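Written below as structure tokens is the structure these notes are about.
One protein chain is absent from this view; the other protein chains keep their places.
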């Protein structure tokens, strides 16, 4: 469909069989070999068993999402007949199906292979794994080797990755894995080296080999770290855990205090405690944990403590679909906690935006002395894409209005923690200086922080705090277009749907048959709502279609309540599976057809 | 200003001095004596000291809110000079100022009395209290007696209330209080019986004596009880506590299981546990406690457990103004918890609606198997108004779709807790029958309740649950008008502002000088949003003015996001003090003037 | 529990579920499920008479795999939900079950408060000393030095001591079993079921995926039955039990570690159950006219 040449690989297996790590390894091999790579892991809420898979696309151009069809399927779990048949059905005609040759395939599977016109590629995974590596589980490496061999990608790229991956363990383990990989490679090359009939994209090693393969959560963590984050307290919850684990895993190296707490209440409270004494602090969780943080969110809002909260959304409500993706916490995040106070909500849509959201969150929290929520989701957290390392730069660290010890020394009037100011932001002095003594209350307080119920002070304090909402607007990024300039239809989106929608826009616009063109308008920051930028952008929108991974069209409702804009169509998906470009195109065509009917009525 | 004759009394004192109980007692006396009564207590977040006051209005017609000016001020705390001066400034010219005659008044106070042209009425409160009752604190009763005497209301009404109030303690105590009251009464009658120059409303004993004086929280609790509520678990938090205490205080009499829990998480979880096994269960709290309930709200939503949550709002954010009123949790309540599920939000605006909300909440929770939130606030919780006892009837109890043990006995197919149905509601069988065995999960589940990640089932289950949102709409009450039919300006409101706005509308429309008339449109139920009724009502609105006790105009934003309706003006108050009819009228006049300017521009 | 329902003749077949377990091969949760089932069979409690309330975690999926009334709720909140259910319908034999992270981390407050109330339920803690379902972080019961993704340099906290906490909080029954000994554990659970008052049963559990060291052999070496080692052990003596709790030889005493039969249960004292023991959910909701009139009269 597209001029972007892409090859897609799926590695499927029961959980614990290594589809995830295999997919990550293979992605690295492909990238080093000169391809742009995109990968996502799809898994279930259990530890061993079930059925999960890793999807990789590689290309001569940057890829933003996987498409539905595959050219290669490596299957570790043919015993999961139903799932394997479904996987086979996503193979292109002529696609390769790799499976252990020792397995007697169920008739349903062979029928399915025949039906799609795929090629069965039996490989001695367990045998070679056991014979050469001395371990059944090394059969995985055989499988990966066979794929690389069948694609005729030089073995060195695979060898390097395998050796690197196992170098931590021991030289021997690395060497035997390398030998297993080679055996698989040779087997694949000699048996199926001519079977792969699809046109390969051009490899440009010099372009991609040095690129970084980093997932969304790693990018948020990394971005936060370079943004000055030095305190992270959290409680594990998929898919928020890996942001936290990025810090814990390299604890002493980074000089960051990390605390795995007893619950999410303690997680945010510790971060607020740290924030209140001057640390750039953060916590990371998912919806259920975010629920428990909501009271303390108000504490930070009221006492004006900078703190960053990552809420990595997953399928809800309640425990819901713990390992599936959804965008259903938007209005909750914007309205969470009783009473009213300013907050900032960032909704990155790409790996790069995750990195930016990381440091921007800490800068904005410090500048406006208020909580900042990064609303990401499972899809972004599990997604890797190769990125130019030059993109990752050390950002400017903004400390906001601070009163230094020297300034305190020189100060004549008493220090006022909540001084009324033009922009609502009061200069912040830390505890520990004789002239900065203060004791703020979560009750309404006066400029010093002392409790008061006085009505005039109350009004001024509310206005002071809410002024920060207005002030922060100047820093909020407006939505960005991608695609045709004068498109007849605009997909209005936020957060992680960017990838699939972007691919859909690219594919659609490339097709000469489509005379009308489409584009997308993406929000990576949503609160305070960027009204001016929105109004300017919406002027260019002819047919507005809001696409979201939720049921109740939360962003569309936000657009209406904040900008008075009523989108023409709403597209929703809420089964926990990511939107695919193909699905989006079907919907786009339907909308075009419908709107044509309506406009001629 | 109004043809409704009203007299207003303020009893002020330091907290712990008895202004609150005095005001309640006096309200009862006035009601029994033949007046319609309205009273509110205004207090601070402390136990003893500070300055609080009770406001009473009485009339020959029903009163819905206090106005700003008073005819009588009884002051227990002249030592609080500043506050007392402010109180005096709210006296009408010719108003009476009662204070202990032993106190040497500060010059500021006497100046203030003179300035407003009030009459100083010194009474020997402490002396008579001590001499006759043997107790300083009985001086309060002297003060109340003096007021009743000066108004020439027969002593019997006062005596009866005093005797009743103290009957629980002992005959002696009752008798001595009665004697003290009489002494105060006589003193007031003989010294100031001719000082009160205002026209008294007509007393109609037969009309009001039998009326009930019940506050908003009592009405919610009472309504819930008659609605079948038999389980209440809660954690104290002003102003939600008194709903809970209504039940605890008469524990064994009512046959209700009550549990003061360790925190609000346990409070809602216990209620959900009780609800899940078949009890009509509820919890009561304020915003901060509601924050802690948000995760479990999703549990109830996902597993479809009927449960009622009273969130009595107060000044936020965070601890905020714990004893002041606000309407700032609306969007939070509607969007609380991650993911999406149906919920019902009721926003009573009067004592009567509180009673209705109580039983309706339990009926709706049972009928739609979903959480129901009653969003009330401090103003309603502290407000009493006399109501015809015939209004309070036993409601129909709706159990919703239940499968009885007999039906289970006869059932041939297996029982499915989450059976797909037309309206989304699945018949409910309780645990305890051999054929009803089930084990629902907060993970996405199939019709039996078992965990599944299947995409098709997921879609159907989401749609089944959300269908209940549509189904419940049929039961939601639309907004109601009050005031002129063809008003040029409509105050669009929700919840507790009803009283003050209604008084404002009455006063405004009575004034012959106001050629244009106004009305109000009040929402007592807001979610699922009553769209059809709203559209119908809005057709009649010429100039829509949304008035709310919050900063960010939450209801106005809801009107826009749900009905696409943009109000013309927004009026907000967020200092924790209730709107007064006078304030509203000032704003209404301003809006009229402005809109005139705008329309002629 | 004070079991008010008639005991039933039940067999393993009654508890058999169609649902496929998703536990890892070799997971100790299988042994716990079997022990629980045996205890219920031996106590004569049918699937429809019991209510298994769980939280979230690997172990909390147990109600999904057994044919019995269950409710799989929120991480850390199973115990308080179970107590709510118990107070509304004391006829159900109510068991709260969850992992160590769930019960002793997030949920420890509910455990402590309901122990001191002597709520008449059984709480089973599936203690694998790790967070299983979130892929292996250290838990409140993990040993110091335990290396996980959130403690790559080794955990630096002292573990929660469930026996000590139970004693301090006022549990009236404290037992400890092990997933590798389902029969022994079943017996403890059965006694917990028959105990009047709050019964805390910790079951040590293998987790071959994330706590590989503490495998079956390890537990064999590291645990002992308290009555075998000390036949004079008096489980009614809280001081002796506390001494056992503090004993720091790295080994786990198993069996009934504490028992107190002299405390009233919470439900015995609840005003609404004083005159009638009929569960509130079985009582009529009808309000008599004169009672209603009286309620109204209080406001006149």
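Here are some notes:
In order of appearance the chains are A, B and C, and numbering begins at 1 in each one.
FYI, contacts are C-beta pairs under 8 Å (C-beta built on N, C-alpha and C of every residue); 3 or more make two chains touch, one makes a residue touch a chain.
Computed from a prediction, not measured in an experiment: that's the story for all the values here.
Here is the thing to keep in mind: the chain we left out touches A, B, C in the whole complex.
Of the candidate positions A:222, A:244, A:418 or A:498, contact with the unshown chain belongs to A:222. Of the candidate positions C:10, C:50, C:165 or C:186, contact with the unshown chain belongs to C:165.
Along chain B, the points of touch with the absent chain fall at residues 16, 44-50, 235-238, 241, 244-245, 248-249, 251-252, 258, 260, 262-263, 288, 318-319. Listed for chain C, the residues touching the missing chain in the whole complex are 105-106, 108-109, 112-113, 116-118, 140, 153, 156-161, 164-165, 167-170, 238-239, 242-243, 245-246, 263, 266, 269-271. Taking the complete complex into account, residues 209-214, 218, 222, 225-226, 228, 230-231, 233, 251-252, 254-259, 261-263, 265-266, 269-281, 295-296, 299, 303, 389, 392, 394, 397, 430-443, 450-451 of chain A touch the chain not shown.
Just so it is clear, only the chains that are shown with their structure count from here on.
Centre-to-centre separation between chain A and chain C, using Cα means, comes to 38 Å. Rounded to a whole number, the gap between the C-alpha centres of chain A and chain B is 45 angstrom.
Centroid to centroid, with C-alpha atoms defining each point, chain B and chain C lie 42 Å apart. Annotation for chain B: residues touching 2 or more other chains are 295, 299, 303, 441-443. In chain C, the residues that reach two or more other chains under the touch definition are 56, 72, 74.
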